[in-house]
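Have a look at the structure below before the remarks.
Below is a slice of the complex: some chains, not all, each in place.
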Amino acid sequence: MEKSIGQVRKMIEENKKTASLTNVVEKVIPKTLFVIAVISILTTLGILVTLLSETVAFFKEISFIEFFTGTVLKPLGQNAQFGVLPLLTGTLISSAIAMVVAIPIGLMTAVYLSEYASEKVRKVVKPILEILAGIPTIVYGFFALTFVTPILRSLIPSLEPTNILSPGIVMGIMIIPMVASLSEDALGAVPNSMREGALALGATKLEVTWKVIVPAAISGIVASFVLAISRAIGETMIVTIASGSSKNFTFDITQSMQTMTAYIVEVTGGDAPAGSTLYYSLYAVAMTLFVFTLVMNLIAQYISRKFREEY
Amino acid sequence: MKGMKRMAVMTKVKKNFVSPANIGTLEPAQKSKKVAFQTKELNLWYGEDHALKNINLDIFENEVTAIIGPSGCGKSTFIKTLNRMVELIPVVKISGDILYREKSILNKSYKVEDLRTRVGMVFQKPNPFPKSIYENIAYGPKIHGIRNKKILDEIVEKSLRGAAIWDEVKDRLHENAYGLSGGQQQRICIARCLAIEPDVILMDEPTSALDPISTLKIEELVQELKKDFSIIIVTHNMQQAARISDKTAFFLNGEVIEFDATDKIFSTPSDKRTEDYITGRFG
Amino acid sequence: GGSDDADETEGNENSSTGNETPTEEVADEGLEGSVVIDGSGTVYPFMAKMAENYMTNEQEGVSVEVGRAGTSAGFKKFLVDQGGTDFNDASRQIKDEEQATADELGIEVQEIKVALDGLTFVINPENDWAKELTKDELIKIFLDSEGIKNWSDVRPDFPNEPISKMGPNENHGTYEFFWEKILEEQDLDADTNLQQEYSILVDLVSKDKNAIAFFGYGYYENNKDKLQAVQVDFGNGPVEPNLDTIGESEDFAYSPFTRPVFTYLNVNMAKEKPQVLDFAIYAVENAQTVAAETGFAPLTDDEVKASLDALNALK
Amino acid sequence: MKYFDSGQIQKKLGSRLLLNQVAKRLFFLATLVGLVVLVILIYRVFSDSLGWIDFEFLSNKLSTDPQKAGILGAISGTFWLMVVVAPVTFFLGVGTAIYLEEFAKKGRFQSFIQTNISNLAGVPSIVFGLLGLTVFVRGLGLGAVVLAGGLTMALLVLPIVVVSAQEAIRAVPQYLRDASYGMGATKWQTIKNVVLPAAIPGILTGIILALSRAIGETAPLVVLGIPALLIPLPEGIFDKFTVMPLQIYYWTIDAALVTEYANLAAASIVVLLFILFLMNSVAVFIRNKYQKRY
């Protein structure tokens, strides 16, 4: 490097004097990024404010009790009634059906992939499940209405052409990949030494999985279920398309029911004169929906944090 | 029969290192013992990697057999072959044979679950299940079909006593096993193993993750267990091998270099490499 | 009729010259900009077709967008401070409150009747007993107070089977019309299966022998293979709903169940944006043809003329 | 005192092994359910769309006449939507991720933002629609234009981008940062020149996944009030637009009026799935190609 040493040095020193821009950038960037990060909080606040302001207006006209205990939802026409129970039952029943499909199948899929499948099978199956998870819900809605419903109706003649069963099932199928991949993560996080410990006692793979691995991963698995329920509760297009819009207060899954989300679509896409109770009801329902899913998400986070496996 | 088995020991290992003479020093009492495991020309590959080479060993019942050797020499691989835990690794290929009580265990008709109820295993890192102490011990009996609560209670107590930990945990049987110290956890794992009443217990460096006091307790326990079980223990700790084992096998690069009474190995090893290893010159 | 042809040729002339001489004074030549329409889903097919024709045949430079938020929601968008949509389609007339709001905001509203729709009662093709019903019987079936549950409650010789009653839900102007004008605001049988989507109703009826549903004529016309329409006796023998009986050709024989459908024009917008008025005029001129294509009965020539006069006055 | 009778154990072993085999098959079948449904679903839409997807369909604008109708409008609407969503989510998502990973002090505030992001990820999309309607369409008076829809979608998919960008940034080894700091680089220089370039494949993968989510979303746009008939193509972010899922939605519900609309819906689904498939392939390609370069 002979005597060239010092040239670059000099240039660097030179530049340093004019490098005030770097200093400014260095000061501005963290603040800018902070503002950006705060946008996510503003989004939540925005949702809350949007929903709350109109919800408050709603509860000025309809009492809290009437809304949450009313079994009749008749937002239009003669003597309108705003009981949210039909929507709640619709939502809960469709989610329950979805979970009946998604939990066992998703969990079994997870167990298969995590405990039984060879690396090769896993490599093929997982991307396919990812595709399944990536299909737009509108496509599933179409599928529920034009494929699943006719099949179900040939099996259950009393089934209405729009019913909560078919979208419930399809929603379940849609959620399978989510349950499967989150549960598989939880199962995969159980250390191999647990499997070895159990196998060394002469346990079969099933006994290892069912009595050791699944219990050990249970918090992650349950968290995946809760997230899946939350997803089902918030799902919109499948039920909108395939479950019709009857505001029945019923537990008969062969009937058409409306979910909270489908109600929102119906009201926003339909007759909702601003300032009318109907219009406000949209926000009250959305608020209920938001609180529901928020609670579910918080529960899921709580479970997976609190009961983080200790092995 | 006994004679034959003794003759078989190591005959295939490179002749110049181990000769039948090495075995001549076995004490008379041991001559009447039954052979638990007998490996015949056992070879094992992890894919291309030849991890066990022509292993011919006889392991006797109601003895403590120590396996020593430098890291990577195949000790764990060897004892995991004895209860076929190696099979969990997909790339493993095995040739040769292993007889357990004279039956080939590599035979597909020998159910691996059956083998493992006879041949228990304790691992390097304590690995209790994330369940209560009670459930940890009762797990084995339960999967093998014992449902009776009273019998289970008895088994749990007996096993915990057997693993010399009953007094420490009897008041907290229903607490999570992960609340215990490492040494206690390891004894829980031993108790869990005892609960299914195996004939043989394999131990893979059972004390390497433990503090000296816990180590001592487990060593004492091994001495105690020897009365009822055959024990095969892998250890890095030369002193430990010398203290607790009756026989010692020295492994190097997947081969058995020397297999003999522990006293003999540690006082007058036949092979230069055994001596080098024991005196800490390598490994 | 004859005036139709005249209108069309006039329209064509406009478009052929329009591209060559884009001058600002001549309102309907070489127009640009957008026309925003929202409102009734019932009128949507009509208006969508109209808009498409306008954009392809008449004024390529104009973008006409058509929404289907529903009559009332549409009025909400229509009646906003600085002017919302340019047109609002409606399957009913503007309400007094809505008109009041318009007055308050200083929005001048021009009602334009565009076509006639017939409330059509449909039954399953296999239903061989209820092909003809009287007006009163139909009303009775849907009235809560009548308590009719089985077909035999309608007429004793009908099968003793439960009636599946269906219709569009409260979101639809069709429901409002049915409830206000036919049932005269009496309660609808609570068992009536109300649906948001017409496709569902079509499907329901086509698969249920005991079903009866009501909806706009257009939905029946497009599904004649799956449904049959009830012929209604208004006192002068059964009348089959079709474009002729709904409309002028057969002297409005179906008229008790006929309703006009409208679009409402924001006159302020029409004065501000030439393309809006141009489209309004185009729509009225072509209303009769497009109506027939989209399942509505056409207006009479007089009605068309009256509308045109009103619009031309705005120029 | 033996509790175990080896004969007994042997006898039970048979049924235990059988159960294990049965379970294994059952689990396998369960895994197949998802795959079978996928196959059926794809077969269905393909067979319904047969004969309907051609150059005309792809290049025609919307029409009420099924023979003339095409989805060029919906495709370009989707394109313009992405023109808004991609930079906005990139900017917001990556910015948030950098803040959380590189600047935020571990503590209450950081975990508050983190929790908030996981919660946002779980908020139903329709609620985002209401937010967009209230804030962008009405509040800012934008109307149902590309920009309003894009901003709504951007917020909706923001958590996906944040989380994947965080993971990508976290995966950049500390020694690369050290190397840069060791040269006298400032924090931002290090992030800009070392961390982000190394994390960019992961970030891109996340963005593509987020975009594919945004492309498929319907519910929020239904709420925003996108016109059902919009023939002219959008030419900028202040134009009205429609997108493929909405087109599918309207064609599906209007199939009662015009039977062929069902085929158009199926055809659009095929096109939509094809685009999503392409995007996912790109994501997988990036993931495989640039994974673990250091």
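As written, the chains take the letters A, B, C and D, and residue 1 is the first residue of each chain.
FYI, a residue touches a chain if its C-beta (ideal position, glycine included) is under 8 Å from a C-beta of that chain, and two chains touch if they have at least 3 such contacts.
Treat the numbers as computed from the prediction; the structure is a model and nothing was measured.
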Copies of each displayed chain within the entire complex, written as a formula: A x1, B x2, C x1, D x1
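The criterion applied here is as follows: only the chains that are shown with their structure count from here on.
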More C-beta contacts across A-D or across B-D? A-D
Computed distance of Cα centres, chain C from chain B, in Å: 87
Per the C-alpha means, the centres of chain B and chain D lie apart by a whole-Å value of 53
In angstrom, rounded to a whole number, how far apart do the mean CA points of chain A and chain B lie? 49
Sequence positions of chain A contacting 2 or more other chains: 204, 207, 241, 268-269
Return the residues of chain C touching two or more other chains; collapse runs of consecutive numbers into ranges. 68-69, 197, 200, 203
Taking the complex as given, what residues does chain B use to touch chain A? 83, 85, 88, 90, 113-117, 120-121, 123, 125, 127-131, 139-140, 142-144, 176, 178, 189, 192-193, 196
Quick one: in the complex, what on chain D touches chain B? 1-4, 6, 8-10, 12-13, 16-17
Would you tell me which residues of chain C are touching chain A in their complex? 68-73, 75-76, 169-172, 175-176, 179, 185, 187-188, 193-197, 200, 203-204, 207
